[in-house]
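Excluded from the complex is one protein chain; the other protein chains are retained at their positions.
When the chains are written out, they are named A and B in that same order, and each has its own residue count from 1.
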Amino acid sequence: MTTPLAMRVAAHQARIYTRFWRSSVFAYVLSPVLFLAAIGIGLGDMINKNNATVGGFEYLVFVAPGLMAAAAMQGAAADSLWPIMAGTKWIRVFHAMVATPIRPRDVYDGTVLSTTARAGAGATVFLLVATAFGAVPSAWGVLAIPGAALCAGAFAAPLTAFAATQETDLSFPVIMRLGILPLFLVSGTFFPISQLPDWIQPLAWLSPLWHGVVLCRDATTGTLEPGNALVHVAALVACIAAGRALGVRAFTKRLAQ
Amino acid sequence: MPVACTFVTTAPPLIVARGLEKRFGASVAVDGIDVHVEAGEAFGFLGPNGAGKTSTMRMIGCVSPRSGGELSVLGFDPATDGPQIRARLGVVPQEDTLDLELTVRENVLIYGRYFDLPRAAIRTRADELLEFVQLTDRSNDRVDNLSGGMKRRLTIARALVNRPDLVLLDEPTTGLDPQARHLVWDRLYRLKRQGATLVLTTHYMDEAEQLCDRLVIMDAGRIVAEGSPRQLIEKHATREVVELRFRSESVQHAALPRLHAIGARIEELADRVLLYTNTGEADVERLQADGLETETLLIRRASLEDVFLTLTGRTLEE
Partner (left out) sequence: MSFLFVHVVERNFMAYRRMWLVFLSGFVEPVLFLLSIGVGVGKLVGSVTVPGVGAIPYDMFVAPALLATSAMNGSVFDTTFNFFFKYKYAKSFDAMLATPLGTTDVALGEMGWALLRGTIYAAAFLATMLVFGLVESWWAILAIPASMLIGFAFAGAGMAATTWMRSFVDFDYVNIVLVPMFLFSATFFPLSRYPEALQWVVRVTPLYQGVAIERSLVLGDLHWTLLLNVAYLVVMGLVGVRVAGKRLTKLLTP
């Protein structure tokens, strides 16, 4: 049996990333753990002093799954911008790949797959740390791992497609600062979206991160409801599907030259 | 068009080096060289990679302190007067150092500002220079999108923004395709005709022959010969060279005694034998009359390549 072509690309990406594991560990594990300690515990203690709970939970329990989904998004976003530019332009490995039986769509699929897998692996480690901090009350929390991976995919799929259409990396920091960072801060990660002004709340529903955060939070707190979960999963899958349609087209156009 | 640099009539040498040395730790890059360059001449350092040409150029360009010996550029000492000297130099480095975040024209504009020239003057000068290097229609393009030859020409334009008294070019056409090389040579030739003083390094003997009035041949950090291309060929090579290729090594081996008997000198290379002589035509007739079997046979004029081979026993491109 032969390995599917997209898997060959994913395997290649995985090998490259063994050289850059440090930045992955930082983005997916270390950074959210530091936020968990500072905001979840440090600031959380001040909230506990007020006897305040958030959505019925202690603040640490509330914020942990939010940080988990947000880290998956941020890591996946960064991994779907600069490394893609390296593949299409700076080092041109993608061009080398399509000189073999591998097709542009396989390159796209493999790249998104490996980004998602990395995010999933990072989320697993974070979940273990968060559990040790006492931030994961339910055993259903294990389902937060696919939740975070799905959230990562929802960003990796469209951003990988976008990056393949770019000639320079000028827009990338703008995307990270004006696109990704605002989502990080207002998608129910640090406080419930019910606190946002009424007119902004519907906008939060459009944020893939919000769906990811709610999925993860319902899992770690053991409050998953099949109907709700299905809606959130569907929203994230829709992002992935739309991103893939664009991505296959963008990669085919870019790598056919 | 007045892109020419300052005209100097009766002036002291622009560069004087005596026993100039450059060492990096234990390794010696430049091993005591004597050089003088007069105003208005095109002077070359010819030699293979690693001969110490770039180290020499960097010392002259005041971006690398010398390890020993004496050096004066434009009458100043690079060790103490670097900024004053650099204000009057135009440098075309081996590796492109164009500003990728700026456009073609902006590259010339900001470079002029580094020389503290007034903005209005630079604007006029930039248009003049872009015209000179035939990049006017690319003025507002990103540097990234230029071809290698265009980048080189832009680097040359940039180096002229301050009307330098001395232009330093380190391997000006390395890495360019033949057509792009000729375009660069053409521009440099014009500069030369306008009276600019050019100092260049190269490992291409045709480049040295085309552009240099006078040159030194460098090998392993030392100067092994000096003169005009013509003088060097006359002194270190014969008038003509016969290049012979043989069907097999054994045929070549068998032919060697007869070649030795005829030529002033012979040189065995990997794929051919060079026969140095002043009477190529007659020698070939004699060899053919003797029944010498060659695969190909070519008579040509001796070049700087032959001079280098004679002096060092190696080829330039090795």
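FYI, contacts are C-beta pairs under 8 Å (C-beta built on N, C-alpha and C of every residue); 3 or more make two chains touch, one makes a residue touch a chain.
Note that this is a predicted model, so its numbers are computed, not measured.
Novice: For subunit B, enumerate the residues touching the unshown chain of the complex.
Specialist: So the residues of subunit B touching the unseen chain are 24, 61, 63-65, 82-84, 86-87, 89, 91, 93, 95-102, 106, 109-111, 113-116, 159, 162.
Novice: State which residues belonging to subunit A touch the missing partner chain.
Specialist: 19-20, 22-23, 26, 30-31, 34-35, 37-39, 42-43, 45-47, 50, 52, 54, 59, 170, 173-174, 177-178, 181-182, 185-186, 190-191, 195-196
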